[in-house]
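Left out: one protein chain. Kept in place: all the others.
Moving on to chain A:
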Amino acid sequence: MARARRHEAAFSDYVVASQDRLRRVAYALCGDWHLADDLLQEAFTKLYLAWPRLSADRDPDGYVRTTLVRTSIDAHRRRQRRVRTVALGAGQDPAAAADTPLEERDALITALQELPEQQRKVVVLRHWLGLSVRETAAELGINEGTVKSHSSRGLASLERVLAPQRHG
């Protein structure tokens, strides 16, 4: 019982410390803050179950990230039919928008959502989170050649969409 409490305390510390950065990854993958919350909650629930055997075995960030990227986000999105109400401006970080205009920030996330799901995941893992080709392949359970082709196609598509917006 004491061990279970220790696990839960450690898990709680981890959640509080990591939920912000991990939800940003989920948001980049799905383009919707509330769906991102749902995806992250699912990942945290799996992590909760795995926590006792995971602590010594694997980096929890890696576990959650793998859970997020191996989730079928588009299928999840189609299943989501709930109506939500959110307080205006809830939790918005005013410092966050300091450098980039809102429409440009939105454009990147919107353009990303236009990519096929696997391309989107490759772009996020490789070009935002900085994983190598090998690591991205391992994370997604695909081979390295596929990572390379998804990466180049994904970037080319983003460029086509964002270039007119940036220069227009």
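Definition applied: a contact is a pair of C-beta atoms (placed from the backbone, for glycine too) under 8 Å apart; a residue touches a chain by one contact, two chains touch by 3 or more; residues count from 1.
Keep in mind that, in the parts below, contacts and distances are computed from a predicted model.
Undergrad: Looking at UniProt, which of "TctA family transporter", "Secreted protein", "Nitrogen fixation protein NifU" or "Iron-sulfur cluster-binding protein" names the chain that isn't shown?
TA: Choosing among "TctA family transporter", "Secreted protein", "Nitrogen fixation protein NifU" or "Iron-sulfur cluster-binding protein", the correct UniProt name is "Secreted protein".
Undergrad: Residues of chain A in contact with the chain that isn't shown?
TA: 8, 11-12, 15-17, 19-21, 23-25, 27-28, 33-34, 36-37, 41, 44-49, 56-59, 62, 86-87, 90-93, 95-97, 99-100, 104-106, 108-109, 124, 126-135, 137-139, 141, 143-144, 148, 151-152, 155-156, 158-159, 162-163, 166
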